[in-house]
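Note that one protein chain is taken out, while the other chains of the complex remain in position.
Up next is chain A:
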Amino acid sequence: MTDWRSEARLRDERLAAGRAHAAGKVVPAGAAIDLLEAILRPGDRVCLEGDNQKQADCLARALAACDPARVHDLHMVQSGIVLPEHLDVFETGVARRLDYSYSGPQGGRIAKMLYGGQIQLGAVHTYLELFARYFVDLTPNVALIAGVSADRDGNLYTGPNTEDTPTVVEATAFKNGVVVAQVNQIVDTVPRVDIPGDRVDFVVEADRPFYVEPLFTRDPAAMTETQVLMAMMAIKGIYAEYGIARLNHGIGFGTAAIELLLPTYGERLGLKGKIATHWALNPHPTLIPAIESGWVKQVHCFGSEVGMDRYIRARPDVFFTGADGSLRSNRAFCQTAGLYACDLFIGSTLQIDLMGHSSTVTRDRVAGFGGAPNMGSDPHGRRHPSDTWMKAGREAQTVGDPLLMRGRKLVVQLVETFGDKLVPTFVERLDAMELAKKTGLELAPVMVYGDDVTHIVTEEGIANLLLCRDADEREQAIRGVAGYTEIGRGRDRAKVEELRSRGIVRRPEDLGIEPLDADRALLAAKSIKDLVHWSGGLYDPPAKFRNW
């Protein structure tokens, strides 16, 4: 007879073994290793919650300390490889296979381990892809998640960094898996229930609160006048022309400069209320002046940002907040929002080739993807029109019946022609291709594919790739804004001037922008302290960003 309940029985066994170390659902931090050794089976698929910001660090330390004779050959399926312990488990043999999305701080070590064969890599995913596979062929047997507090029944308050948690729990708890949550505190009543208790099997009171890194803070004091110029070009040449109301900003000084120019330069251009009203965005501190000036209608967040809690609580008309008043973020929903409901993604990158492919990979690091590939792609499943989307579609497609036309999402790369340490941004060949060869990846890790990119903005001008009609025009448009890099100097000057006459390449003067006007004085806030003042004292910056 067919056994239809083998998974459920295995779950019951795991729970029974785990209960030996728990009082009800509650497990002391000192027993975390015993708990994990009791509930895990060799070869299990495990999600060790590593988000952009919130890390299940106490459980990560416990997993890394498990006896490899009992716990081995795990298949890790998690979005972030961020902590050293996330890779330590592969050195001890506790884990063997890996499917993940992002490994920023561990990018160098992960490349070495891939090269050395210590990790069997499934694939590097975008967030939405990995989340999708949680429900198809990478469903976790055990999820180790993180929250701020829980009650004794397991009701979980994630705090403002909800991030991946609901997605991970949904896939695990409803498919016979076991969910273990680490929390900073066990309380009688949680401020709000982010995850209902019947989806959480064990609660570990962590020995210390989980660490959150301020990833999304850019100090206005470090912004350059080049970045101000590029922000002016983006606002006047793209935001104003396409009437971009719904958008997502990548992190970086260029996009932060745009946020700080809205209340000054944007106001002067009469754009308030017409652009940048609805956002899919982490709560960037640099958005505070635009919010306070009435530019921003609403913001949905992937995660939160250190120091923004009190400010967000005081602006519930703008942010999504719970009954307790604090931010409710959700990476899966916000990624979906950025993909389908935003008309523009603008972000930065390290390398762009002659076809417009871009990558943040350097030779020795596998940093993974995160959200940019989804944000920075044209969703073919989109059906609802907007003026922005339609205008971009018309620019890309000139023949055929308008009723059968697809719109286009605007995907903008905002880069200086030379990056950090004067490394050229524009290259013949992406380092990502070298890396793929070296590490045996089937696909080169391309962040945004050339056919998704619609505009490239540099200090030299804007290249509109939508208007290019063939590969040669596209190459010359890219060379035409590549400045004094080898790529830029290799341009066909006559062809670039021809493209300029057609509005495909536009210089600051073509946009009516005087480069000498690109002054830091235009920034609505010139320092972190200015942001604190804008927020009425509600923004509480972390120590590394203070100069007072």
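Everything that follows uses one rule, which is that a residue touches a chain if its C-beta (ideal position, glycine included) is under 8 Å from a C-beta of that chain, and two chains touch if they have at least 3 such contacts; residues count from 1.
Going forward, contacts and distances are computed from a predicted model.
Hidden from the displayed complex is a chain whose UniProt protein name, among "Peptide/nickel transport system ATP-binding protein", "3'-5' exonuclease", "Tripartite tricarboxylate transporter TctA" or "Malonyl-S-ACP:biotin-protein carboxyltransferase MADC", is "Malonyl-S-ACP:biotin-protein carboxyltransferase MADC". Contact with the chain that does not appear here is found for just one residue of A:Arg363, A:Arg469, A:Arg489 or A:Arg546, A:Arg546.
When the omitted chain is restored, the residue from A:Val27, A:Ala181, A:Ile352 or A:Leu522 that touches it is A:Leu522.
Residues 516-517, 519-522, 526-527, 529, 532, 537, 543-548 of chain A touch the missing chain (whole complex, contact as defined above).
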